[in-house]
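For this depiction, one protein chain was excluded, whereas all remaining protein chains were kept in their positions.
Labels run A, B and C following the written order; every chain starts at residue 1.
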Amino acid sequence: MRIHSYQIDQHNSTALKSHESSLQFLRDQLAHKSIDAEAIIERLRQFQVAIPSWALGAGGTRFGRFSTGGEPGSLEQKLEDIGLIHALTQSAGAISLHIPWDIPRDAQAIKQQASELGIAFDAMNSNTFQDQKEQSLSYKYGSLCHVNADVRKQAVAHNIEVIRHGIELGSKSTTVWLADGSSFPGQLNFRTALDNTLRSLQEIYAHLPADWKIFIEYKPYEPYFYSTVIQDWGTSFLLANQLGEKAFTLVDLGHHLPNTNIEQIVSTLMYQGKLGGFHFNDSKYGDDDLTVGSIKPYQLYLIFSELVYGMDNNTASNPEPAWMIDASHNLKDPLEDLIQSLEAIRLAYAQALVVDRQGLWDAQLNHDVSMAQEIVQDAFRTDLRPLLREARLRSGAAMEPVRAYRELNVRQQLINERGTVTIATGL
Amino acid sequence: MRIHSYQIDQHNSTALKSHESSLQFLRDQLAHKSIDAEAIIERLRQFQVAIPSWALGAGGTRFGRFSTGGEPGSLEQKLEDIGLIHALTQSAGAISLHIPWDIPRDAQAIKQQASELGIAFDAMNSNTFQDQKEQSLSYKYGSLCHVNADVRKQAVAHNIEVIRHGIELGSKSTTVWLADGSSFPGQLNFRTALDNTLRSLQEIYAHLPADWKIFIEYKPYEPYFYSTVIQDWGTSFLLANQLGEKAFTLVDLGHHLPNTNIEQIVSTLMYQGKLGGFHFNDSKYGDDDLTVGSIKPYQLYLIFSELVYGMDNNTASNPEPAWMIDASHNLKDPLEDLIQSLEAIRLAYAQALVVDRQGLWDAQLNHDVSMAQEIVQDAFRTDLRPLLREARLRSGAAMEPVRAYRELNVRQQLINERGTVTIATGL
Amino acid sequence: MRIHSYQIDQHNSTALKSHESSLQFLRDQLAHKSIDAEAIIERLRQFQVAIPSWALGAGGTRFGRFSTGGEPGSLEQKLEDIGLIHALTQSAGAISLHIPWDIPRDAQAIKQQASELGIAFDAMNSNTFQDQKEQSLSYKYGSLCHVNADVRKQAVAHNIEVIRHGIELGSKSTTVWLADGSSFPGQLNFRTALDNTLRSLQEIYAHLPADWKIFIEYKPYEPYFYSTVIQDWGTSFLLANQLGEKAFTLVDLGHHLPNTNIEQIVSTLMYQGKLGGFHFNDSKYGDDDLTVGSIKPYQLYLIFSELVYGMDNNTASNPEPAWMIDASHNLKDPLEDLIQSLEAIRLAYAQALVVDRQGLWDAQLNHDVSMAQEIVQDAFRTDLRPLLREARLRSGAAMEPVRAYRELNVRQQLINERGTVTIATGL
Partner (left out) sequence: MRIHSYQIDQHNSTALKSHESSLQFLRDQLAHKSIDAEAIIERLRQFQVAIPSWALGAGGTRFGRFSTGGEPGSLEQKLEDIGLIHALTQSAGAISLHIPWDIPRDAQAIKQQASELGIAFDAMNSNTFQDQKEQSLSYKYGSLCHVNADVRKQAVAHNIEVIRHGIELGSKSTTVWLADGSSFPGQLNFRTALDNTLRSLQEIYAHLPADWKIFIEYKPYEPYFYSTVIQDWGTSFLLANQLGEKAFTLVDLGHHLPNTNIEQIVSTLMYQGKLGGFHFNDSKYGDDDLTVGSIKPYQLYLIFSELVYGMDNNTASNPEPAWMIDASHNLKDPLEDLIQSLEAIRLAYAQALVVDRQGLWDAQLNHDVSMAQEIVQDAFRTDLRPLLREARLRSGAAMEPVRAYRELNVRQQLINERGTVTIATGL
């Protein structure tokens, strides 16, 4: 299925008038604070977030999975799905692949398809947390950290293969997320595990092309429940530093212990020039992988506030981070869910862009804590949705993408094309 | 110090024009969704939140306290401070007293002063978590739960005295918060402690006038760090049920374990007709007692959404809950901080009032989870601040109370009147 | 496979001498404190813990599952496995079935097999958190709480069927664990959900035989990540009270928010005569379902201390709780893991039995907090394993059951009999 521009135009035409008056009101409101709406609309237009290939089907928990119809059964169909989201939003212009789930049979054809849809290839992802059928050694007791050198070798080789696939497709980075850890005290020798992980990563790093980056993800627990080798940003940062200039830390919002101040971690990493990428989702308890912004939108905005500040004051030459949504869709239509996540991300980004930075800095200098709060909350409380709509309008996307998705009956068409019982690979 | 209406008027006149256009825009936006702005403004005008007497001075932690100048040194000055907040906001029309910190020397004079300031007497608060100089037995090892009957008797008598003071002043309820608990396994016999607490509360309950209510507060930890006798809503609810119809559970936002779904607790209590009162504050880690809405404004809105739903669908005849701010002001000017808290509370209330209830119910019936989220988030994302300004304007309060507070130089005047080294009683 | 007494005897004979001297040393140590080792050995012999049918195969997480060979593929094989554990420990004399995974084709034959193995039928378990193939309506959006009366009816009927199966087999209780909840604010109307759950439970309750009990389990989150209808003991207790005398709360150790004082909940429930059952496991982060005692053995002991105190001071006529292990075996051999759990449970029970209750009570009366801690820790620090060995020895079980399990090559024999690729039903 494909969405045509006349369909988008039709959708947009119905709400245009009301949008224009909202936008004008907001424009005035911002001008009153000396904020140029135009510049923000332009930054919003340029901001693209990658969709991971595994997020397009229904997710599940250890207790079960309730399927959605019309799930994509091939890499081509996954690209098609992202193409639909991108057509509706013009803000999902990249895909993040997962090997071995997404090994392209014909890389050129896939590149061609992606190019036609306006989709780039973001960071590649390896998988050493599951055993594949053809695999000779098991990852049950770890991969890059494994005490057995043969298992490490196999896992390293897999990561190098992932890079090779990425090179073919034009990707420029790879993300390593390791489940490696233990569920019982005594199961793992912490030091050996970390040391083996470092050495394995060094071997992978040696195969990284000159213009590539490698992102080291961290997570405190799950799927193991006592220890995880790369348990926090500190461990990831330590590894990234020992690997070299092309290695960076990747922050996944759901990978933190209760009450962690994530925005401060983001700030520290950018201060050190080591923030490589960002996985967006939301959570109340653990790695719940819920729709971005559905639980803690204020925290999301505070994180974006640090990201914007870091990008605009880039003293340590931090590269532009790789942005990706990493959620699991157990209850909602995955495409609707992703559209809602994109909206929440862009709203938080817009809020961060309208913060009165000079006023905030003055308040900080004067220890005017109340005023600092007023400034931070004012940006958040202002209704900036008209800017998002305008950015979409100018890019040829739908002003109200969820409504457009429904008006166009996308899910039903996908079911008609693909059937109700397809199962997408992924979590 | 007293704020005069001409000062308020002067303040309001400067921003009137811009306010009117904002209000008109919002009014149209709401009308488009068939929401009557007038009804909401009216409900906002009526919504009053009590200020506790102990919140008017600088708070502190176990590590120290940094004082603010001009803190109120007497009950009269505390009333004066609340009068200032009320004049600026017309939404702080009640005081919650703490005995023995606020024993009135002349109850009639105090009533007179309060009446002139438009301030009612909300729930009374007892104190059995500290030892007072004149006190014969110590609460170091508990009060209402104490193994020693004499200590329990003393604590019961104190609570009865608190009720007596409340009767004199025209209060209609009393809140019991107990620090009672233990810091080490084995220190306390859980069952005996809970049983003693129940019996002590029954004695207090017997002294409650017919038209009074008693609120039982719960808290998981602090000041003791292993167990607290009334550790959660379940324990409070159990006690309230055994006490009788005049007993209710009181929810303090900061008194929960990490990740608790507080809005669901609120819903359950109202479903059972047992939600008696609410202490507002905000927190990231524990009972941090921060400004309301400063950390988790979305959670605050979701809680208010349950409160509004519960009040509008009051099948179990839950009485109107007692609303109070219970924060500690370690860094900000207490009066500014309270004004910010009032604003956050009223904003969350307004958001809850504009939720499309029928649409939400339809989405729930159809398991349209995406749409339910759209509806819930739409109310939150709409900028409703013009309604708050209008409600204040109509009530004779300041449209921008923090700004007005500063323009009127309130803190400096209080320092001039009271000095820089006064210390208010409280935490 | 079956373990014969001569095999057990052979195993025991090798360690007998060293055991006897350890036991004598401990006996003297306890006698010194006026504790009768014999009485404790007898209580340990009588203490039986149920094994759930789903715990006998390899568990998994949402990220995958690594299988173990020789997993039981039928109810008969599950009974066989528990028979092996029981032969080795004489403390796993009950099975807890899960419907529909364990619907017996021939109930009489199953009863006969269980009887020969010395295994009773503990609480039955229903499943309304997954969709079964033959099922007409989905539980994706809830079961007993569902807004659609037909779904509730189907879920109620299933629970009644579970009771019917239990009657056939001689069980006397049923456990209701509901996944019902929501992952997004707005998805669920809290009040309607709780009210529907109550009404559905009332219908099930009406079908409960006179000598049966129903246990209401609670859990804060997972598989849904925003709200769970029965989120805590307070909600379960509220439901149990409204259902009637045959309804009780069931505590699963892993179903609590971070830092919860579980032992106090246990005490409160026994104080009210409403503790119906207990699911043992251990966890560091969430519902990790690890081996009992592997992470927080001191907490386990403190919980047992309350259980023993509650049973010995049973003022509210709490029935003997149903004890069950509810763990998931992702990394270890499930049978070894269960044997380790049984050992940890019985060790904690023994520790709780040797607490100097009179000394503790005296310390509590005198507020001698240091002494109370000394007493509580003394019981925990004493090495009571010889009592456990002696209890097993007298019951005809293996003194060192893990070692015996390995010496007898149990797993290899099961693999020989059943193959390496069997998959047990369960989580």
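As a convention for this text, a contact is a pair of C-beta atoms (placed from the backbone, for glycine too) under 8 Å apart; a residue touches a chain by one contact, two chains touch by 3 or more.
These figures come from a predicted structure and were not determined experimentally.
K.L.:
If the hidden chain were put back, which of B:Asp9, B:Glu222 or B:Glu245 would touch it?
P.N.:
B:Glu222
K.L.:
Using the definition of touch stated at the top, determine which of A:Trp212, A:Trp233, A:Trp323 or A:Tyr349 touches the missing chain.
P.N.:
Candidates A:Trp212, A:Trp233, A:Trp323 or A:Tyr349; residue touching the omitted chain: A:Trp233.
K.L.:
Among B:Arg45, B:Lys111, B:Lys284 or B:Arg357, which residue is in touch with the absent chain?
P.N.:
Checking the options B:Arg45, B:Lys111, B:Lys284 or B:Arg357, the one contacting the hidden chain is B:Lys284.
K.L.:
Give the residue, chosen from A:Gln29, A:Thr89, A:Gln130 or A:Ser267, that touches the chain omitted from the document.
P.N.:
Answering carefully, the residue with contact to the hidden chain is A:Ser267.
K.L.:
Hey, which of A:Pro185, A:Pro209, A:Gly244 or A:Gly419 is the one touching the hidden chain?
P.N.:
A:Pro185
K.L.:
What residue numbers in chain B mark contact with the hidden partner chain?
P.N.:
On the side of chain B, residues 59-64, 66, 129-131, 138, 140-141, 179, 183-185, 187, 220-223, 225-226, 258, 283-286, 288, 290-291, 294-295, 328, 330-332, 427 touch the unshown chain.
K.L.:
By the contact criterion defined above, which parts of chain A meet the unshown chain? Give residue numbers in ascending order.
P.N.:
So the residues of chain A touching the unseen chain are 140-141, 147, 182-192, 194-195, 220-221, 226-227, 231-235, 237-238, 257-261, 263-264, 267-268, 270-272, 298, 302, 306, 309-310, 313, 360-361, 363-365, 367, 369, 372-373, 375-376.
K.L.:
In the full complex, which residues of chain C touch the absent chain?
P.N.:
That gives, for chain C, the contact residues 18, 22, 25, 29, 32, 258-259, 261, 284-285, 291, 293-298, 331-333, 336-337, 340, 347, 369-370, 373-374, 377, 380-383, 385, 402.
In the analysis below, only the chains that are shown with their structure count from here on.
K.L.:
When the Cα trace of chain A is superposed on that of chain B, what is the rotation angle, expressed as a multiple of 5 degrees?
P.N.:
That rotation is 180 degrees, given to the nearest 5.
K.L.:
Return the distance between the CA-based centres of chain B and chain C, expressed in whole Å.
P.N.:
Here chain B and chain C have centroids separated by 42 Å.
K.L.:
Could you tell me the distance, in whole angstrom, between the mean C-alpha positions of chain A and chain C?
P.N.:
Chain centroid spacing, chain A to chain C, equals 40 Å.
K.L.:
For chain C, give me the residues that contact two or more of the other chains.
P.N.:
Each of 140-141, 183-185, 187, 220-221, 226, 258 in chain C touches at least two other chains.
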